[in-house]
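Just one protein chain is left out here, and the rest sit where they should.
So, subunit A:
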Amino acid sequence: MTRLNYIFKSFFHYLKANMLVALGVAISTMVLAGSLIIGDSVRYSLEQSTFFRLGETTHLVAVKERYFRQEMAVEMQNENPGIEAAPVLLLEGVAIADGGQQRVNRVQVIGVDNNFSRIASDTLYNNLEGNEIVISRNLSERLQVEAGDNILVRIKKASLVPLNAPFVSDEQTSVSLRATIKKVLTRDELGRFSLKNSQSAPYNLFLSLEQLNDLMDFSSKANHILVSTELSNEEVTEAVDLSLTPVDASLVLKKIEKTGEVEISTDRVFMEPKVAQTLEQLPKAKPLISYFVNGIERTRTGSETPYSFVSSLEGSQLTDNEIILTQWAANDLDANPGDTIRLKYLEIGPLRKLIDREAEFVLKEIVPMTRQWADSTRMPFIPGLSDAGHCREWEAGVPIDLDAIRDKDEDYWDEWKGTPKAYVSLNKALEMWENRFGVYTAVRFPADAFDEANYMSAFSENIRPGDLGMAIEPIREQGLQAARNGTDFSGLFLGLSFFILAASVILTALLFRLNLETRSSEVGLLGALGFQQKKVRSFFLLEGIVIAFVGAIIGLALSVFYTSGVFRILNTLWFEIVRTNVLLIKIYPATLVLGLVISIVVSLGAIFISLRRYQNRQTAELQKRTGQQLKKSTRLILDITMYISLIIPVIIFLWQLFQSGNLNTILFFLSGGLLLVGLLLVFRKILFRLEARKTHTLSLQNVARLNLTRNTGRSLTIVILFALGTFLVVSTGSYKLDLFANAQDQSSGTGGFLYFAETTMPVLYDLNDEERRAEEGIYEDFNAVQFRQVEGDDASCLNLNRISQPAILGVNPENLSGRFSFATHMKGFDTDDPWKALNQQLDDGSIPAIADQTVIQWGLGKKVGDELLYQNEKGDTLRLKLIAGTTPSVFQGYVIISNKHFLENYPSNSGSHIFLIDGEPENQEQIAEELQSVFRDYGWRMESTAKRLVEFYSVTNTYLSIFLALGALGMILGTVGLAVILARTILERRREIGLMQAIGFHTRQLFRLLVNEYLLLLVAGVLIGFVTAVAATLPAFLSANSDASLSTVALVVALILINGIIWIAALSWFSLRKKRLVNELREE
């Protein structure tokens, strides 16, 4: 005989009862370990998703709206043999099939060469020829096409010149390709290729790099290099740095025979400041800037030469108010030295907004059209303008008044092309024409002073990849980090399973306590035999360990089924929260052990508390003290807590409803929670008062009520369980939002806008421009707010990865003034309208930014006041300071800054991709039809703002659904607890019931007695939970934004009640069966 022997014997003797306790442990283990496994599995799936989308890619070299030589990839490999590199030209497009019936926007069009096969570990990418394409499965499914079918692809036109640079035509924004599908790609064939941290697969279309270059009128260009290497990011950066040449900076070196000079110009028309500075430092550098002016006017006569190039002269030849005219221009204007000459030119603002500018000069000199004055190469190469055969063919990206073009102008163009007709000082030229795209149009050198080697060396020394907007990132590591730090599904499911966990732990404690009560004589005996209380406790605790261990092992086995069940639902019904079909179950032994240990510890905690409370009660009973005779101090504390819990919520409710204009949902929820505690304490007090009352009018109802006080602990447990369950279920159900209800309100998440639209091709002009609308055939009345966009990761709740660089939107803040609502904002900023603060320049050099509060908190894991770091187009670090967070809005996934700051940092960014459309609700269908028709070829995708919000809320609502489902499961568990207590109590009271029957009580009366007794507890619990839940979610009931209705909530409550009543009635009926009672009496 040993202590251990005693423990095991006890465990097996009370096996049935112990297994019931183990069931409680098993359920909590199942939920707990299941949640941990779900977390692990989602994390693992996200990690796998990183490999599925990147293949062998470890590092990424990328530029935005720029292009470099695809040979760079080969050169990098030559620089460092540890590198395998594949150049990629990645663009966006629209895929169209079935004669336009099937259309998919925002398709990734990826130009690859044979090197890509190493990244994909598949040779299928080799030898893609001509119009052959391979597409991802999701694209084939959306288009309903298969291998061998033909589709039309409209690809965003890539241009070496920034599309919104001055005088660049916007006529061609896309290029079409009729392609034949060679193969539909699977996941393992890199069909899910994506450079963005997201588990959602993009629509992919691969074709040969050469073909895509041809379509873009490029020659061997790429905008990404996929690197596969074991090397560090620094080593990859070094290899990029060593491979970089002036051509990658779009610089063009040519000899100007006519002037005996060497010129370095740029394919981008305007040279970036850093490049210009480098070139300026070379010996005898002569920077120049040539600009297309609308007119050169002699002010005295008003005579004007239209549409001419004017160039700059460096050195001290001209002061800032002097001008030189060529003989042709002087003749045309009949101008003489000393005359005032006015230059009329256009400043191209954001979205091609044209601003008329003028500058007046004194004519200093008239020069002959010879030698350097007859140099047409001073005109920068601007596609559509420089290469036009006639003036009437100019595509200058600005309105050209063809009537103003005279025959002599055509003749001039035929003979002299874009040879400047006038010259101003370099200083003045810069003052007038320097713009966000750059400074000079070229830098020239005397041919004899130019040393190409020196030029190359200066370039290598001064220009770093970052200066050209080139970012080199360890993309695989970043992807894995984003996956590992993504949405914590373990925590999430633990949170969502809170009630079922609580219910199972309470059930465990309750069942264990019931077991103890049946073994009360054993506890007493052990004490009498001289076992210390501690020792007695340790016996039961050790028995509890055995129970917990057995339960936990069962629970672990169940957790696998639970996880696969949840995953099945996540892949179907709850798809909204994962949005991937790459969901793999991953079970780590360590997780199982952790689940086991936590579960055992939690269960033992519950068992320990139960045991301790029981022992204390035993002692109290021995000393003839009853439960209510607690220490005065404890009683006082409980009373004070009760009054505080009742008074504070009432004060808050009254203040919120009548004084504060803004209903604070958190405050209401806390108050509701406090009220729940208060009312439970009131119920407890009532129970004890009932017990203490001396006189009762004897009635069946009174007997039932008095019976509640037989075991106040049990009665309270039932009430707590039901109150808590009802509170959680009702309050969760109330927070489901109806987003259509308030959609027109400007302060709502829609901002009062009708539509949210995205395009694949950028819209380069202002949609509100009346003239432009007329040109495009837009006649409906609406207002558009346009957003510039820098691509980034999706930080909305649709993305499970932890994002650090969400897409940036640039907007004119005035356009959003008074729109949307703010959940938080930084101190010191306009609290009513933080949009106004977006234009501010902050003292610390950061740029103010606004995002959806849910994005800030969950997507980015940050708070207002924190900063987001980016690399801007110039290679500098861009610090965005989050100054405010909006309430849930259509901006989920983005961070918003002002256009002003946007263009300072991303000057090459052209046009808008995102639009908010406002108009009269009654015209919304016509507006939608017209916009969809006009911008069809832009890949226009438009949805109502309310619908977009609903999509985001589908995640929240799905979480709420899961919570409700698990809550309901918890309620069922709670009912099981009720049933167990009921069964046990009836068993204990069989003598009493038998006696009552013996003295003449009808079975019906006894049934009513029992049912009344437990119905009272059930109703009390549900009522307390219901009232407090409604109080907690009052803002949702009062809000038009919510679909919380008393009828829905009442239905939930009714279901809980009906479920409880069925159990109570069934068990009562079972216990009162005549045959059984007779048996019990006979036993007695």
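Heads up, the rule we're going with is that contacts are C-beta pairs under 8 Å (C-beta built on N, C-alpha and C of every residue); 3 or more make two chains touch, one makes a residue touch a chain; residues count from 1.
Everything below uses one rule, namely that contacts and distances are computed from a predicted model.
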item: "Lipoprotein-releasing system ATP-binding protein", "Aspartyl/glutamyl-tRNA(Asn/Gln) amidotransferase subunit C", "Carbon-monoxide dehydrogenase medium subunit" or "NADH-quinone oxidoreductase subunit D" - which is the UniProt name of the missing chain; value: "Lipoprotein-releasing system ATP-binding protein"
item: Residue touching the undisplayed chain, where the options are A:Q101, A:S316 or A:S521; value: A:S521
item: Sole contact to the chain not displayed, among A:K16, A:K534, A:K827 or A:R1004; value: A:K534
item: Where the unshown chain meets subunit A, residue by residue; value: 1-6, 9-10, 12-14, 521-522, 524-535, 622-625, 629
